[in-house]
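Take a look at the following structure, please.
Complex shown without one protein chain; remaining protein chains in place.
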């Protein structure tokens, strides 16, 4: 009830602090008999890990995951799966100053107001490093969905500051995404994005952007009416990711420019199944998946931690100037791509189990 | 667990169908000793009710709320507050056809796939009429917040299709909003919006837009890290409203155009308290309110129900043409304003009680 | 979160006050396509209703249930089922005195301490009348279980004060139970119980006892390890019933007299299936049903409301004497039998859906 758990039936609980002993996750509700090993998890974590390329932070955290429980003889047993990443690259000196300062647009001030205490090392609990546990859990959720429905989840960087990539969500492949260090499958845009990020980094500044995510092979029937609409749970999942400022599904904010007669997705018969001609709905109608691809976009603000000197106040309310000293991402988007995918997998997997509970396991 | 409840500690459960016997809501967790009467609720409901003006549906549903339980001698007792609206304006004939058809961009198809059965009258459970219960609950949440913190929640129509209003969120008043039938406090824009809506209506079409919401006097410290960030819960609440396609907080999708050094909100001392110079964060940092006004925007698609004839398929997969026969809103935004406010009140109230549980009742 | 909901996936929310406008229940999570009508519910309610016989209260509450939502064309739709009983037999005069007094062993004092306010009419929210909603929900849960597994749930009065009935749980039938106004299928014991209850009633006093419940045709595999063990959830369900003071499963408190070698249930093969020779486990091992009959017992204290004059204090802490004036049950057990059955049905049904969510719908 204090925000550290997510999901109802495929439920994860996140613990740890950025520079504490360890960070980790407990999954409760994973079905038994799913083949699972550390390498299933590690390949997701490696895409989120720091130090991948020149456009991400140079920090080196190996982020080696250990499965502590819930797996026996290479299979899940239906009991809680605890996964832990023990911390290695701990540099407390970098953070001494910020324990006394409120970094602009960070959570130092709000944690202090809320709890009266906070662990400042590496941003403590508020660090984006906390998402590693979620990515580990997302890897398990994805494996379950992929095995059951051949579900594919592909996110990519659609935009960095003013540079907008030209990507057809219908035929983007994860291989194309991964072949680019900025995780943008439009090669020209990717090149411009990399130059922009490096330029921002060199001037001690940062940039933001948009990640788009497309999910194929989602069975119709996932999502619950009224409050737990599939897009509502996706919106929550995405807005829970550090640095996000917006979410839109299907036609999103742009769809406003259309009349209803243009925007409505006409039902047609395609391959003997009911489908829609257009997909302004983004694969969800009335909160429930309709079998079409789910498409959504997430806005990320420019990274708050910058090396330029900034005005702020300290913990006693005194004015001061502050410049980040650690190694930080000038643009969080390339590393956020697997986070977006993982959170989407968690939402879908949870709703799959919910649908199975209420309506049985018949999908087509 | 099937999407009909919302909130953890100020928890609501929604029931009913659009044209069934009644629709209603149960609030569980409301603190005792709050003065509450049906008129506190009714004034919120009246703003959502159909038949208010020429830009909304002409249907007449009095939407008279009855408090069934949880109030004794004009005060809440701490036990569940059940509120019911009994249905009056029931016209089954209007809906006979749609029980056999899948209306484009409606939930007829997805409900059928999910449950194998659906109540078609008036859209049954998927009707926007279901939000009336939420508005009733939001009225109670708002009263609690307003009494405790003088919290003010003001939503308004910021945009209809291409018409964008010029509104300063810092000094918009609910009176100005309510003086316009389209609930847009920019008079010129309001006039243009009304004309556009009427023109769409006359051609059997519909339009969408953006509602902006500003919340003042929110104490710092509300919201829970990691998953239940305040903006994540607001995003979920907003995306749970019928016809919404997007959510953004503070700088939102536009903030992407800035560098980090421009976007960061510098901390300053104002009236002897810590505040931020700009508010690109939209009043929330690290998932927790910082005491600045909360500002967010919600995108609504053009209404799906239109009177123009549209292509679709019927329940047996046969092609057919369909035109809405009932009385519908050519633009849902004016009536959605109190829904946005109510859902925001529910989120804040829930996090207020959660903060009180974990950290006590000290706010400044 | 304030105790008015029960169950995770077949989740009920109870509302109302004894002498308010109505009492009711919302079921969230009921699978769709279950045939359901008011008469399925009413027959359970009639067994709980007051005024059935001379051993129960003479109050006449028709307790007529109305299904408000969630059923269309005689079938559940998967949306919330709200059921309401509107109150008729309302005699406020009976309760004027107790609004100022703390009745011994009642909840007047604790409600006042907890909430600072309470609805005194008919005991308000703390009245056993609140269980009517739970019985209505239990009737739905039972129908689902019975349809899917032919599950039979039979509770009966095993003991009243010193009179212990001699009943073989292996072949007791609901018909035998219902043929006795005290709901005890041992005719001799039943006769003695009736005499004892009438004698207690005549002297303005009350008696308690034990209800035993046997559940047949429970599939193996229901119940969740660690905290939500099937017996733990049954214990909670039973101790939530008004006037209960104890719960035991299988061998219970008596089993303590045995050595482990006597108490252990040897596994054998019976009808080609694995069974146990004895059933000291009461059908549950390690928190999970093993396919044998579930057997448990619940202790009910003598009714607190008696017509004998008792010493107490009033709301201002002044000593006073008090005698109940309304019409009350001298022994709650006969009417509690369907409550025990209903709560058991709710627990089993919830765990059935939970098992289906995690492990699929294969049972044998």
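When the chains are written out, they are named A, B and C in that same order, and each has its own residue count from 1.
Everything below uses one rule, namely that a contact is a pair of C-beta atoms (placed from the backbone, for glycine too) under 8 Å apart; a residue touches a chain by one contact, two chains touch by 3 or more.
Predicted model, so just to flag it, every value in this text is computed and none were measured.
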Contact residue for the chain not shown (choose from C:10, C:44, C:72 or C:102): C:102
Selected from C:18, C:151 or C:206 as touching the chain missing from the view: C:206
Sites on chain C contacted by the missing partner chain, in the whole complex: 1-6, 8-9, 14, 102, 104-107, 109-111, 113-116, 125-126, 130, 159, 161-162, 200, 204-210, 220-221, 223-229, 231-240, 244-253, 255-269, 274, 276, 280-282, 284-291, 299-306, 308, 310-313, 317, 319, 354-355, 357-359
On chain B, residues whose C-beta touches the chain left out of the figure: 1, 9, 29, 31-32, 78-79, 225, 353-354, 356-361
Residues of chain A in contact with the chain not shown: 1-2, 4-5, 8-9, 11, 13-17, 20-24, 26, 28-29, 32-33, 66, 68-70, 72, 75, 77-82, 84, 114-119, 124-125
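The criterion applied here is as follows: only the chains that are shown with their structure count from here on.
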Distance between chain centroids, defined by C-alpha means - chain B, chain C (Å): 39
Separation of chain A from chain C, taking each centre as the mean of its C-alpha atoms, in whole Å: 46
Inter-centroid spacing, chain B versus chain A (mean Cα positions, whole Å): 26
Residues of chain B engaged with two or more neighbouring chains: 1-2, 4-5, 8-9, 14, 114-116, 125
